[in-house]
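A single protein chain has been removed from this complex, and every other one stays in its place.
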Amino acid sequence: MQIFLDYLCVFLVGGFVCMLGEVLIITTNITSARILVTFVLIGVFLEAIDVFDYISNFAKAGINVPIIGFGASLAKGAIGAVKTHGFLGIFTGGLTATAGGIAAAIGFAFLFGLIFKSHTKK
Amino acid sequence: MDDKQRNEAYNKYVSAKIPKTKAWPSLFNSFWVGGLICVIGQGINDLLLLAFPNLSMQTAWTLTLITLIFLASFLTGLGVYDQIGKFAGGGSIVPITGFSNSITSPSIEFKSEGIIYGICVKMFTIAGPVIVFGVVSSMVVGFIYWIISLF
Partner (left out) sequence: MHKNQTFKLKRKPKIIGSYTIVGPKEGKGNFGPYFDYVMKNDYFGEKTFEKAERKMIESAVTGVIQNAKLQTKDIDMMIAGDLLNQIISSSYAARAFKFPFLGVYGACSTMAESYAVASVLVDGGYFENVVCCTGSHFSTAERQYRFPLELGNQRPPTSQWTVTGAGASVISLNGDGPCITSVTFGKVVDFGVNDVNNMGAAMAPAARDTLLAHFLNTKTSPNDYDLIITGDLGKLGSEILIDLMEEEGVTLGVNYGDCGQMYYKREQKTLCGASGAGCCATAFNSYIIKKIKEGQYKKVLFLPTGALLSSISTQQGDTIPCVCHAIVIEKE
């Protein structure tokens, strides 16, 4: 039962966040690059004011899978690195924390770019 | 200034004339598709922790995201992701899978211009700003914490 409630929570929070993106599209007609930027900045901000972890505790993937989670890891990495390495952490923290995701995205994009051919839209 | 007034009046007229589409169906679609992608992410995460109980929370999340990025990238290559996107809009743009799609799609599209000037250069046409804004803002946050830590 608990696991069902957990997944329901993930679904509701995740769906809500994505729906906010759709609201932005409908009201302002902005492109997907701008939506992604907006949500990354929201994530950085939520982490900077230390709210992200509270949401993450109950929403789990609901907030970590949306690109907000990516922004939050960037900020979390930077803050953590500043605490351990001081000034240098400003530069190393963000990318170190998100290196896995960025490298995966670039690597797979390169691989599939080599393999696949673009399809015309239907 | 006659032209300017005319243009303003015309633009006003046009925006009133634009057909109003029903927002509810697209909001609903983005809600359930977005929620479903998050649930899949949670499922992958739970399975990983079940299979490898020694994983730290952080590592498990990174592996989850990498899996999702792989799936989205693959579906983009098959030509499926843009159809999901047409249906779900924000539901498939906002999750990390949308980020993956925005890197893979130009990579496939511009292969015809070669590996260096096609794939590598154009890969970041859409996702570039995301990485730039993300890194710069995290540096700002880090800098602020560094200043605070001095006192």
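Read from first to last, the chains carry the letters A and B; within each, the first residue is number 1.
The rule we apply is simple: a residue touches a chain if its C-beta (ideal position, glycine included) is under 8 Å from a C-beta of that chain, and two chains touch if they have at least 3 such contacts.
All values derive from a computational prediction rather than experimental measurement.
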(message) Can you list the shown chains that the omitted chain is in contact with?
(response) A, B
(message) Given that one chain is not shown, which residue among A:Gln2, A:Asn29 or A:Asn57 touches it?
(response) A:Asn29
(request) Decide which residue listed in B:Asn45, B:Thr64 or B:Ser102 touches the omitted chain of the complex. (result) B:Ser102
(message) On chain A, where is the contact patch with the chain that was removed from view?
(response) 25, 29, 31-32, 118-122
(message) What does the interface between chain B and the hidden chain look like in terms of residue numbers?
(response) 3-4, 6-8, 10-11, 13-14, 17-19, 21, 26, 76-77, 79, 81-86, 88-89, 92-93, 98, 101-102, 104-106, 108-110, 112, 125-126
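In the analysis below, only the chains that are shown with their structure count from here on.
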(message) I'd like the Å distance between the centres of chain A and chain B, where a centre is the mean of that chain's Cα atoms.
(response) 8
(request) Provide the residue numbers of chain B that touch chain A in the complex, in ascending order. (result) 21, 23, 26-27, 30-39, 41-43, 45, 61-66, 68-70, 73-74, 76-79, 82-83, 86, 88-100, 102-105, 107-109, 111, 115, 119-120, 123, 126-127, 129-131, 133-135, 137-139, 141-146, 149
(message) Show me the residue ranges of chain A that touch chain B in the complex, using the header's touch definition.
(response) 6-7, 10-26, 32-37, 39-41, 44, 47-48, 60-62, 64-71, 74-75, 77-79, 81-83, 86-87, 89-91, 93-95, 98, 100-102, 104-106, 108-119, 121-122
